[in-house]
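Accompanying notes for the structure given below.
Removed from the display is one protein chain of the complex; every other protein chain stays in position.
Up next is chain A:
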Amino acid sequence: MEAFTTHTGRAVPLRRSNVDTDQIIPAVWLKQVSRTGFEKGLFSAWREDPAFVLNDPVHEGASILVSGPDFGTGSSREHAVWALQQYGFRVVIAARFGDIFRNNSTKMGLLPVVLPADVVEALQSAVEADPTLEITVDLGERQVRWGGEIAGFEIDDYTRWRLMEGLDDIGLTLRNADAVAVYENGRQPWLPTTV
């Protein structure tokens, strides 16, 4: 996982609520067995509309998505995170996220930032007024900063540390392999096996 400490970039305001993962990447794109090439599928149905915000050339190269509430609801497909990252996003800001999407994001180093709905709207308006606005997302300080504004956000210490160090969860867990083995010896005898 790529480490995330602080990121400065321009934003895309996505004024929609309930952006489910079927919209972020429709199911037809999920048939691939590789981890790459998903940027083409990002919002692929919505991008057919020339008026869709991602098609606006003023937002080309933006790396922060500022969405309405309940971003990433629905399907567990991690392909949604891959598509956002491969398109160039490092951060998604919203008032609420689907739990699985948020979890998947932190496994991959895409930072989900929760801000109050009125702050998200203010940020969207600021970007609409000036698409060149530079926004800094500082994970160490737990802050989003733009045009003299500062908004704090919450993230638990452990996830923050993992993201800032770019650590792989599996490696961390395998350090506790002994504890797993001890637990396994005490499992209830009737629990099923698949063989």
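Heads up, the rule we're going with is that a contact is a pair of C-beta atoms (placed from the backbone, for glycine too) under 8 Å apart; a residue touches a chain by one contact, two chains touch by 3 or more; residues count from 1.
The rule is simple: contacts and distances are computed from a predicted model.
*Asks:* According to UniProt, what is the chain that's been left out of this complex called? Choose from "3-isopropylmalate dehydratase large subunit", "Urea ABC transporter ATP-binding protein UrtD", "Sarcosine oxidase subunit delta" or "tRNA modification GTPase MnmE".
*Replies:* So the chain that does not appear here would be "3-isopropylmalate dehydratase large subunit", according to UniProt.
*Asks:* With the missing chain put back, one of A:67, A:85 or A:104 would touch it. Which one?
*Replies:* That would be A:104, which touches the missing chain.
*Asks:* By the contact definition given up top, give the residues of chain A that touch the hidden chain.
*Replies:* These residues of chain A touch the chain that is not shown: 15-18, 20, 22-23, 26-28, 30-35, 45, 69-70, 73-79, 81, 96-100, 103-104, 107-108, 156-158, 169-170, 172-174, 176-177, 179-180, 183-184, 187-195.
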